[in-house]
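Written below as structure tokens is the structure these notes are about.
A single protein chain has been removed from this complex, and every other one stays in its place.
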Amino acid sequence: MMVRRSGQITVQAIVFLLVGLLLGGAIGYLAAPKGDPQLLEQLDEKDSLIQQLQQDLQEVTQQLEALKEGSTITITVWAIGPDPPSEYRFENFKLAADILNVMLRDLGANVTIEIEGQFFARPVEWEQYRQNFYQAFEAGEAPDIYLTGHEDIGYLAANDFIIPLDDYIEAYWDLIYYDFFPTLWESVKYNGMMWAVPQDTEARPLYFRKDVLRQLGWSEEEINSLPEKIKNGEFTLWDLLEVAKEAVDAGLVERGLVHRVKEGYDYLQFYISFGGKLYNPDTGKMVFNTTAWGLTLDWFYKAVYEYGVIHPNQFSGDWDADFHGPFTEGRALFLSGGIWHKAEWINKGLLTEEEFIEVVGYALHPASKEGGMPVTLSHPLVYTITTQARDRGVDKIAFLLITLVSLPTFNSIHAVQSAHLAIARSQISETKYAEDWFLSDVAYMLEYTTFIPNHPDWGKYSRVVFNALRAVETGDMTPEEALDYMVSELQSQIPDSIEFVE
Amino acid sequence: MDRLNIGGRTGLLTALVVITLVIPVVILYFYLGLISISTDMDGVVPEGFTLEHWMEIIDGEIPIAGATLYKYPNIYLVALNTFILAVLVAGLEVVISSLAGYSLSRFRFRGRSAILTLILILHAFPGITLLIALFFVLNQLGLYNSLIGVVLVKVALDLPLGIWIMKGFFDGVSWDMEMSALVDGCTRLGAWWRVVMPNVRNGLMAVLIFGFLSGWAEFIYAQTFIADQRFWTFSMLVYAFTTGEYSYINPGITAAIALLYMIPVILFFLFAQKYLLRIQLIGKGGA
Partner (left out) sequence: MSGDSLWQREITFEDIQRVFSTLKKGVIHLLRGLLSPLKKVIDKFGYKLAIYLFIVPSMGFITIFYIIPFILTFLIGFTSMDFTFEWNWIGVQNFIRILNDRFAPKIMNNTLFYVFTTLTLFNVGMALVVSIVTNHIPDYIGSVVRGIWLLPRITPSTVYALLWLWAARGDNTALLNWFLGLMGIPPQNWILDNPWVIVIIVNGFVGTSFGMIVFTAALKSIPEDYYRAAKVDGASTLDIIRYVELPMIKWPLLFVTAYQTLSLLTSFEYILILTDGGPGLYTTEVWSLYSYHVAFRAYGGVTEIGYGAALATVLVVIGIIMSLIYWRVFKFREMMVEPKIEV
């Protein structure tokens, strides 16, 4: 009936075959024991655990291999002058890394530290430097170590750009940090924590041309006692204007007084001298003293328009043509500047060391009235560590490097070349530093100095001050108008960060 | 054309007029050259002539006054950066403008007139107002602090002009020529390459030269978007001298470098004026 001669394949046979296969498969599938779901899960877990272990093992092996071959840790540092002689703010890291690498090699550790980054010097100024930093940070390419002015700490800390360093400092406290001048630690505090390591500090003296004073008829003794007189409050800001006016009227100089040509912090000294304060540590707010500002604006205005000793466009000039040039060439009598300018002048070849000693004198900035206190300002620069460095895991190494460059041996290279002041007491007797007569000469100024506040909104206060002073000098505003402008602008922009006192 | 040609006695008048018109522009360039080969300038007259400024910069290193180690970026590096910037801008502009110009000229597609209008509106629009937003865009694209970022911005802002020019040139190539080539068996691409492109060579040259000069002279975008000194271009180096007192201390070296920077400009001025003028005719205006 169905089967034909054996061996011949019929359609029927094929169909039966297929059907049989299908049936068999179905039965087999249905009848096969199912795995216990719980067990299966556990098996899966073990599986992934094993995988994870394998991965970890691979990683560790790789790391060990890498260590055998030697690995490189790269730290990126950004530092700024803008004065060119301050290049060691950056270079010191290279020197420190070199020594560290020698130590590591001798210890048999197969790690090398490499330093990358840039030193920014004029014509790059603070504005551009800061802009570059924030741009880089946004792009995820911020440096690990970022040198900046201490006043930036407020903004940087409040907005998560840098990390607090209390623990790090404590770990290395006994190495060198115990020896830092205590006031410097004040400049890196914000919200009760320390956010940076001081890099250097300076003082801002009033320079004067001794040769011009001689021509005015001053005796050698009078000239040499001028710094003393200023210190004692015998020579005031108004005396300064008088003497400058004399010199200008006598045709000895073109400008009585030159000061910085861009926004900065020097001119705040005058406000301090007139009794103003910048910061109230009790309330944590910045302070605006209306009387003091009124007097300051008035002084600047009179200096330009009554005494004729400051050029109306002094705030928009060119560093060389309107600041370094006139003073070093003897065409200005007084210069309100910083101690690093001495290094700048000598390194640029504008004056020789002998010439400097011969014709340049320096003192604190005078008090505003007889018997008052003279003033100066310090603007410590500080090293910060960015949050991106912490995310990359190089924060500890970065801090180690910072500690190394803070040692007197390294810091003095910078201090001497660029004429900045020591940060540690032991640094004062460090050979290179001790040999520099100028730095020890001006060290006394630190007793009379002030800092600008660490407040996130400091930038706005500073900008308003600069605009007002500039307007008063160019004659765009009268002192009253300028004071009005400052008050209204600050009240509208940062009413909560500033308090007004009479 | 005879337009009241002035000759003879009034030839003197012509000469006078020409000189008055030309001197204010030309004298500055002569002055630049003069400074670069003078020892010192006593007023407007050089005290002596020397080649030392040029010799000093031959090794490319320019020391910065006051620092012992730190220097300005090497001139050769700066020249390379500027060159790369210019070439990339020119190349991209030519390619993209021709592509777009051809399609706008030859093809009919939906959106054609909208695009044409857009280009017409944009080419008079000052891109510089978008600086802040561009900074933001580049940051987001991860092109911060790179020459490529500047290249892309420059190309994009020059595109409306480039497209308009190329379209004009393509319009001028008659369709019949192309059609006969196609009929003769060329593929579309072949026709494009063999028939159309040679005829717009002028336009291509014009856009190429314009793009190169545009990239070579670029300043403001480079200044805003580039931080790393290794990527500096000539314009930023010269700007550094201008604002950084170097031009006061050492005008000779400054002048020499500025002259170096101007070489392609001078070359083009002497040999490729007709292309320049073609561009400027439709040119983006303005100071």
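Just a few scattered comments:
Letters A and B mark the chains in the order given here, with residues in each chain numbered from 1 onward.
In this text, a residue touches a chain if its C-beta (ideal position, glycine included) is under 8 Å from a C-beta of that chain, and two chains touch if they have at least 3 such contacts.
Remember, it's a predicted structure, so these values are computed and weren't measured experimentally.
Interface note for the absent chain: among B:I64, B:L147 or B:I163, the touching residue is B:I163.
The residue from A:F120, A:F356 or A:W458 that touches the chain not shown here is A:W458. By the touch criterion stated above, the residues of chain B touching the omitted chain are 1-6, 14, 17-18, 21-22, 24-29, 31-32, 35, 41-44, 95-97, 99-100, 102-104, 107, 109, 115, 117-118, 120-122, 124-134, 136-137, 139, 141, 152-153, 155-157, 159-160, 163, 165, 168-169, 172, 203, 206, 213, 216-217, 219-220, 224, 234-236, 238-239, 241-243, 247, 251, 254, 258, 261-262, 265, 268-269, 273-274, 276-287. Mapped onto chain A, the footprint of the missing chain covers residues 2, 4, 8-12, 14, 126-128, 130-131, 134-135, 137-138, 148, 151-152, 155, 159, 262-264, 311-313, 315-317, 321, 457-463, 466-467, 470-471, 473-474, 476-477, 485, 489, 492.
The rule is short, and it goes like this: only the chains that are shown with their structure count from here on.
Separating the CA-averaged centres of chain A and chain B is a span of 38 Å.
Of all the residues in chain A, the ones that touch chain B in their complex are 83-85, 87, 91, 118-119, 121-124, 128, 131-132, 135-136, 138-139, 141, 318-321, 324-325, 343-344, 347-349, 417.
The touching residues of chain B, counted against chain A in their complex, run 64-70, 135, 139, 142, 144-145, 227-229, 239-241, 243-245, 248-249.
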